[in-house]
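One protein chain omitted, others in place.
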Amino acid sequence: MRYLSLTDADRRAMLAAIGASSVEELYRDVPKAALLDRPLDLPRGLSELEVTRELEKLAAKNIPAGSVPSFLGCGAYRHHVPAAVDYLVQRGEFLTSYTPYQPEIAQGTLQALFEYQTQVALITGMEVANASLYDGATAAAEGVMMANRLTRRTKAVLAGNLHPHYAETIATYARFNGFEVAARPPDPSGNDDPAALIDGETSCVVAQNPGFFGHLRDLAPLAEACHKAGALLVVVVTEPVSLGLVRPPGAMGADIVAGEGAALGNGLNFGGPYLGLFATRDKYVRQVPGRLAGATHDAEGRRGFVLTLSAREQHIRREKATSNICTNSGLCALAFAIHMALLGEEGFTRLAALNHAKARALAQKFAGVPGVKMLNDSFFNEFTLELSRPAAPIVDKLAAKRILGGVPASRFWPQLPNLLLVAATETNTEDEMDAFAGALREALR
Amino acid sequence: MSDWSKAVSGFARDAAGPHDNRGLDIDELLLFEQGEEGRSGVDLPAPADGGDSLGGLRRAGPIGLPGLSEPQVVRHFTRISQKNYGIDTGLYPLGSCTMKHNPRLNEKMARLPGFGDIHPLQPVATVQGALELIDRLAHWLKVLTGMPAVAMPPAAGAHGELCGMMCITAALAAKGERRKRVLVPESAHGTNPATAATCGYEVDAIAANERGRVDLAAMKAKLGPDVAAIMLTSPNTCGLFEDEMAEIAAAVHAAGAYFYLDGANFNALVGRVRPGDLGIDCMHINLHKTFSTPHGGGGPGSGPVVLAKSLAAYAPLPWVVHAGEGFRLVEHAEGEAAQTIGRIKEFHGQMGMFVRALAFMMSHGSDGLRNVSGDAVLNANYLLARLQDVMTPSYPGPAMHEVLFDDRFLDGTGVTTLDFAKALIDEGFHPMTMYFPLVVHGALLIEPTENESKAGLDRFIASLRRLTERAKAGEAEFFHGAPHLAPRRRLDETTAARKPVLRWRPELAAAE
Partner (left out) sequence: MSILRFTKDHEWVRVEGDEAVIGITDYAQTQLGDIVYVELPEPGKRIEQGKEAAVVESVKAASEVYAPVSGEVTGANAALADDPAKVNADPMGDGWFFKVKLANAKELDGLMDEAAYQKLVEGLG
């Protein structure tokens, strides 16, 4: 078998050195009844060619978003990832290395993480960022638990503009970790103010910007309301490209930022693996979950990087750790860092401007369509349309015509059947927008 | 110079470094120290529209990101990658990490546009192949473990542990029970007690017996109506099969508690033993360990959790279920999923890792997977046989897929486990896991995996034997200074923790 290096002669020689007559003898500590004596009822091994054929067949049953007009957002955005990114992350030294616990031979990973942490801090406007968490939703849950620890309170308020998967994830963690959640109902108007729910037992408010329905809001007044009550503001960002054009959470008074970074450097991948961005203030760093890369010097005085403040983590602190997280999203963070390095200040800000321009152009296309009402007075690259009829069947109809025309809000909340969430990025062309608008017009006739 | 100044002084643009190149090991500044205005590695058209709908929230002021061209970025990351040791470089014998070969077929399959370029919220009719793949992988996992159900969403092993403990808590709550304690062996991986604590449990440690296994009598003595679960690893972190697993399961179930198995060491058992036959209730599987998905410098992983019938109803959303000829996604807590614990992450799970793991399984087949575990166990026992006369194994054999040594063989040499491991770097190997498990002194846990050739193992054995000789010959000085040949010598982790410098800042460029 192509991945196994031992020959039968090797195996015989090794068994002789061990003093065993068969590999089965080495399993003598396993109760006989539990040892399987024949292969399980699963397919036999296949060559590369055979595996490729099988999996290509499965892949062919899916419609890749890039092969059709596609306008989907809701926390996952299709951007053009430069070719160099995927080439670099596949270098064996990056792809096949482990967590950098032996820093002397892991300076590649550690320097890249240090750069990534810096990039995340810069774009969010915060002081310090960690080396990644699993995704935006678990990052938000970890942010709430961190706020609980810092304030010694146990009630989190969730704004009505928060991504429903994030709200649900926080609610699950709340149920089992023993804290409370007060969630505002979904807010397509973008006007709901969660400040009214803040009291002396609130640990934090979690609000998203741009909001789930696309609206942009100045969160500074909310930050002030939180701080006045001794609570923290956790801001969620699901589209990192927005930070190239929109006022960042750090400039609005956020204490913790939890975000989804996969849109940069990583593909859509049907929702995973994604990338949890996590940033906060320096004074809270000892309560941060997950790994942190730091700078130092080696025995010869050369600058180098190491994982640090490890006493927060599970392998040292065990049941008192700031989080149980071990494996994070390292390679996705590397991809993010490379994409950001290629973009630079000019590229990142221009990419953001382009996305916004595309969304404005798309919004214009719907302006004259009967039965379509735009709900947003502000947006970055995503907004909400209210249709004269239920959106889900229309989306299915469009999909049958090979147009991926947004996500119906009813997928999350059955009580919002006529709302359609639509996103545009730099990858969308005018022809695609015309096709979408035309098909929508047709479907609403 | 204060510690702080020392830490930041290396950041100055005109500092002495990096002129410390050593042949192909080329030193490399940070991106932020090389950036210039007016440069980008991406060409983007200028937006046609000058207006905005930002509601007055346009970002003011520069962000501070450095500008580099594509060749500069490619060189930057290529150079720093060359300072990394990977599985592709050589043997990576980290115990309990299962650093096996990462097949490139997996990477190619995961990047097929039909898998890599599909949005999680596309209409389900347009992603039937993706749902079918998840279902197929779920089937392999259930058959390999002998369990009836599997939760696919968890993002990594620790997340799987959390998922399992949440399901157990929900199952108890459904019976009107609220238990306070979780039993965990002293040798357990740190994520086990951390996970139990996250779910609000008190962690009660069980001692090991002289055979290195969970002491059954001690465990039984700790059982009671307030114990929710035991979290066990088998083979355990000493590389030994917990041969009383069935008795443990019986006792745990009799006490109304659940049996969680940490599947990190499944590589020893895959294709040969089904944990479901031994009475477990749930187990996470690390796809990035047993099923070859790459570690990527720290992640991403994937930790699906197989579940007994008693826990299946609580599995997190979403569920991939059969619907006529195809599949649908259950995304709400209603109908068959009314008792779900809910979502534990966004979207559906680590699809990219599912594709890679399935490609690995299909490549080996059920017959081949027996050879995976067989060669993994053979390799570990070969190391034990060829090293036990010079190093000190903590327990008599046979080992499973990993073998545990402790530092008794270094007694009186002035060389610690840490020193020994750092010297191994100069020999061209990544060190083994050190100081874990905590149950022996100066632990050295070695896991070769199934991919290693005999010649490769013999080279490794020769290096360890040579190092042991040198330690016993009084060369402590050499060991204290190791590594000598790596891209960096030993790093000052004390200052890094006392005066953390966790990012580059513009002020650092001016500091001296």
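Residue numbering begins at 1 within each chain, and the chains themselves are lettered A and B in the order written.
The rule we apply is simple: a residue touches a chain if its C-beta (ideal position, glycine included) is under 8 Å from a C-beta of that chain, and two chains touch if they have at least 3 such contacts.
These figures come from a predicted structure and were not determined experimentally.
J.: Which residue from A:52, A:90, A:189 or A:310 sits in contact with the chain not drawn here?
T.: Among A:52, A:90, A:189 or A:310, only A:310 touches the chain that is not shown.
J.: Decide which residue listed in B:226, B:367, B:475 or B:493 touches the omitted chain of the complex.
T.: Within the whole complex, the residue contacting the unshown chain is B:493.
J.: In the complete assembly, which of A:28, A:44 or A:286 touches the absent chain?
T.: Final answer for the missing-chain contact: A:286.
J.: Which parts of subunit A face the unshown chain closely enough to count as touching?
T.: 286, 310-311, 316-317, 320
J.: If the hidden chain were put back, which residues of subunit B would touch it?
T.: 435, 493-494, 497-498
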